[in-house]
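Heads up, one of the protein chains got dropped from this complex, but the rest are sitting where they should.
Letters A, B and C name the chains as they come in the text, with residue numbers starting at 1 for each one.
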Amino acid sequence: MAGNSLGKEFVVTTFGESHGKIVGVLIDGCPAGLSISEEDFQEELDQRIPAQPKIVSARIEKDTAKILSGVFNGKTTGAPIAITVDNKEIMSIDYDKIRDLPRPGHCDYPACVRYGGFNDYRGGGRFSGRVTVALVMAGVIAKKLLNRYNIDVLAYTVSIGKVKSEKKFSSAVEIRKNRSIAATRCPDLVCAEKMEEAIVAAKNMGDSIGGIVECVAFNVPAGVGEPLFDALDADLAKALFGVSAVKGVEFGTGFAAVEMFGSQNNDEFTVKDGKVETVTNNAGGIFGGISSGMPITMRVAIKPTPSISREQKTINLLTMENVTLNVNGRHDPCVVPKAVPAIEAVAAVTLVDHLIRAGHITRVFFEDKNNNSKKERL
Amino acid sequence: MAGNSLGKEFVVTTFGESHGKIVGVLIDGCPAGLSISEEDFQEELDQRIPAQPKIVSARIEKDTAKILSGVFNGKTTGAPIAITVDNKEIMSIDYDKIRDLPRPGHCDYPACVRYGGFNDYRGGGRFSGRVTVALVMAGVIAKKLLNRYNIDVLAYTVSIGKVKSEKKFSSAVEIRKNRSIAATRCPDLVCAEKMEEAIVAAKNMGDSIGGIVECVAFNVPAGVGEPLFDALDADLAKALFGVSAVKGVEFGTGFAAVEMFGSQNNDEFTVKDGKVETVTNNAGGIFGGISSGMPITMRVAIKPTPSISREQKTINLLTMENVTLNVNGRHDPCVVPKAVPAIEAVAAVTLVDHLIRAGHITRVFFEDKNNNSKKERL
Amino acid sequence: MAGNSLGKEFVVTTFGESHGKIVGVLIDGCPAGLSISEEDFQEELDQRIPAQPKIVSARIEKDTAKILSGVFNGKTTGAPIAITVDNKEIMSIDYDKIRDLPRPGHCDYPACVRYGGFNDYRGGGRFSGRVTVALVMAGVIAKKLLNRYNIDVLAYTVSIGKVKSEKKFSSAVEIRKNRSIAATRCPDLVCAEKMEEAIVAAKNMGDSIGGIVECVAFNVPAGVGEPLFDALDADLAKALFGVSAVKGVEFGTGFAAVEMFGSQNNDEFTVKDGKVETVTNNAGGIFGGISSGMPITMRVAIKPTPSISREQKTINLLTMENVTLNVNGRHDPCVVPKAVPAIEAVAAVTLVDHLIRAGHITRVFFEDKNNNSKKERL
Partner (left out) sequence: MAGNSLGKEFVVTTFGESHGKIVGVLIDGCPAGLSISEEDFQEELDQRIPAQPKIVSARIEKDTAKILSGVFNGKTTGAPIAITVDNKEIMSIDYDKIRDLPRPGHCDYPACVRYGGFNDYRGGGRFSGRVTVALVMAGVIAKKLLNRYNIDVLAYTVSIGKVKSEKKFSSAVEIRKNRSIAATRCPDLVCAEKMEEAIVAAKNMGDSIGGIVECVAFNVPAGVGEPLFDALDADLAKALFGVSAVKGVEFGTGFAAVEMFGSQNNDEFTVKDGKVETVTNNAGGIFGGISSGMPITMRVAIKPTPSISREQKTINLLTMENVTLNVNGRHDPCVVPKAVPAIEAVAAVTLVDHLIRAGHITRVFFEDKNNNSKKERL
């Protein structure tokens, strides 16, 4: 059983359901001495709800983080950190009438089998995208840690349906700035507008649409990762498939590498400013499960939201008859924008875990020379 | 550290290097009472070396499994099962002269950083494709267990370079039969011939080529898998990325789902012969990380072998100068055929692990009514 | 890092500090379908505070459990269960002035080194006995599960200081009844009175006193446990040493076995009512790490509370000078009574974990025939 935890040394466990009291996260293994306040989470929690209401569901999830444990005098103590957000706007009434009618594309049916029908079915319950709020909060802490080591993790939309951005960006700063502007989280602002149109078009048809999210981690040092089964890419993939609606993950050239020759796909080494680099980065910064020092690049396929307002065929689990289903309620016609921070978060969490395991992130973190820790006074 | 183990209840750990004494596997958590003999491994070990010598390296790895522990009177005892194969034909001399020249596309450089240069660099050492022999042996045991439960896992090649097979097969029997004939492990025999030509063409250019392997698991019951981070797809992806040269993994329609509408991609439910099924299987048999009872389908991108005989640029790690590299030795121009059994093996191992965790596979397995176990006699 | 979790399939993680907002527990892997309400915790939470105020600290911890997640319609859903209790009566002022003066017998000093001084030092913080409230709550759920399988876990005091109870009880019912009467949790009521006197005497001297807690698990079936390192006794010992102030653990005759001959200590087998039993139970129900079907018996040594009001020598970590220390504040002169429910709880949790791993406890639990789960309706 179990299965709600991610990581081995920096262990992130989420809890809570879409329509329960709270959604929460418990982080065990965070180094002591990191400054954390409840305000630190607000920007990311706000950004999870894109500014553009046209492309999201009607549910307004203004979330505020409550730190329950593990932080003392504004700094992490090394003890487990529990953080929750309340679920406010809950309309469970929507879901009761479809309780026995599993929604196509959702995990209502497998979850019912798995949990003997005891699972909280309201709004997807434990399997709702709502739960990614917990990931985002873990990601805030992970990224705070990574920033101390100058490591930058950045996810953004590169395609929505058939609209693809091919634009290359010269800097993380530009990506981040543009991403915050576009409701679709695509930093190619020309493309972003077409993506919005595609989402609105799908919505108007009572339909939904998917997309691809790219995630890049800059400045991860070479030599991070384990051989074979705890390979850095293996653990990143595991974490990414833990995000709702993910159906594919690739690193570097990924599936496109299949049609390349070895001589094209191999990344030749070179010395630049006394540092080892590769001329290209088709491997996406990972060879044999271990980081090369180049940016780690991954692309994640997000399926179209299963919740659509068009009539669909399903069955009644009580009567075992074929029926038709009309799902009302609030749906996101495209979950890609909301997947962006979740993907960034799980990538950051996995990197922190591996950086701790590799000895790059230490158990205690002293932020400044003037801190009043006992150790420094010793 | 660590990282050489796969699974939580059915734990497979591999050990050994390309040019060491042996390659081995240790399986902890195998149910007691399963018939196993050293001969059981031979067919798969033989099949790992495709019959068609044109498309593989000159190294002839005739492997024979030695069971060191965990089997008594021809049956598993519940104790850890250690199995090794000897490394016979080793020509380490090839590798000494390129010791300080990391091969592009290989993990020579990251491994050197990770292990301070102490890693066994001969033939890729721990990171060699040779190590997949250990996976194949674990897979033999996993598939024996799965067969008791009528679950069939089957991997096969669907593309090599730009040659793609679109043929659909009606039965696992046909796939299995054709696959054993084709050196490329593609059951579409017309396509398989073109694939061989593509491999030979790449080889003749001193180059290499990649491909896509599809893997299907039939008859996995609904309700297997854990929520979120131990999701069945997440764990399958982690295992698949543990196989050398894998750069992408997708389930069901995967990346193609991105361009579909929800109404196209959603799998509608229906009742057939009193059993719940979905009309389509775009999800690849998994919703929210839990099996739906439909076939589990995954596709795995294999990059072109990094070992090529064409001249490449690299650096000398001692002098930190840019140099050119000519790698001699035995290379597979395409590792896809050898990846097929490894992919099938890790998928089978992961399914066994989850089936044990879900309570579907029991701790003791009684094969026949006439067995002479003490328990039955009680 | 990490380290706040217990169990492999039934995973209990505690969080919170003595003087923080809450103390909480997160349970991942609880079977679905178990009835749980917030009231279920009250009796045990109340019992943690012995009725006899003479022998405990002045702190009145009236605790009420809040279920945050994992329970729906009064039953567990299979999702992680988070439960918290608020910390109400906090007087942190007591601890500030001794911040740099590590208390003898406490972990103030090692924790300061371990966490760089960032640990919450108030009242022992994360290391306070207060945290056992979280264990007790996990134990309530574990015992509910065990009761469904007719397994009964019972801890009680057998010695306080030099006062030892030698009385044997014929039934769990009698132990449980008497235990609830005696503030010391010793079911031998004659002895219990002397124990109270011993505690009061120590308190009056400004001193503290320890004791031994015995724990018995009845009706654990034979065949539960794993070989060697996940042995049932090994995991029970690990859990028991996780309780504050525990300095020794023994099973069956334990340390006394050392002075016995094999012929005295061996438990001979016999058939009774068609069932295998041992005539004696010197092994405490475990051979080679696996349960024998006899009661599992363990004894746990609890050291005298390190908090005493007598003057002690310590050092000032800032000045590195030897100083004398007077600890004021509320102290329990004897933590044995409060350790009893914590010991019972971790034993129960460990048994549930192993019973799930052994396949004895199933993933879904149907309490009654009239339940309205979907599965039954299927």
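Here is the rule we use: a contact is a pair of C-beta atoms (placed from the backbone, for glycine too) under 8 Å apart; a residue touches a chain by one contact, two chains touch by 3 or more.
All values derive from a computational prediction rather than experimental measurement.
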Residue touching the undisplayed chain, where the options are C:Gly225, C:Pro295 or C:Pro341: C:Gly225
Among B:Asn119, B:Ser292 or B:Thr305, residue touching the chain not depicted: B:Asn119
Residues in chain B touching the chain absent from view: 1-5, 8-11, 13-17, 20-24, 26, 28-33, 68-70, 72, 75-82, 84, 99-100, 112-120, 122, 125-126, 317-318, 320, 356, 363-366, 373-378
Footprint left on chain C by the chain that the document does not show: 1-6, 14, 102, 104-107, 109-111, 113-114, 126-127, 131, 159, 161-162, 202, 205, 207-212, 222-231, 233-235, 237-242, 244, 247-255, 257-271, 274, 276, 278-279, 283-284, 286-293, 301-308, 310, 312-315, 317, 320-322, 357-358
Hidden partner interface residues of chain A, rising order: 8-9, 78-79, 227, 357-359, 362-363
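The working rule: only the chains that are shown with their structure count from here on.
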Numbering shared by both copies at the chain C-chain A contact, with half separating same from different: same
Centroid spacing, where centroids are CA-atom means, of chain A and chain B in whole angstrom: 28
Centre-to-centre distance between chain C and chain B (centres being mean Cα positions), rounded to whole Å: 45
Overlap residues in chain C, where contacts from two or more other chains coincide: 8-9, 78-79, 363
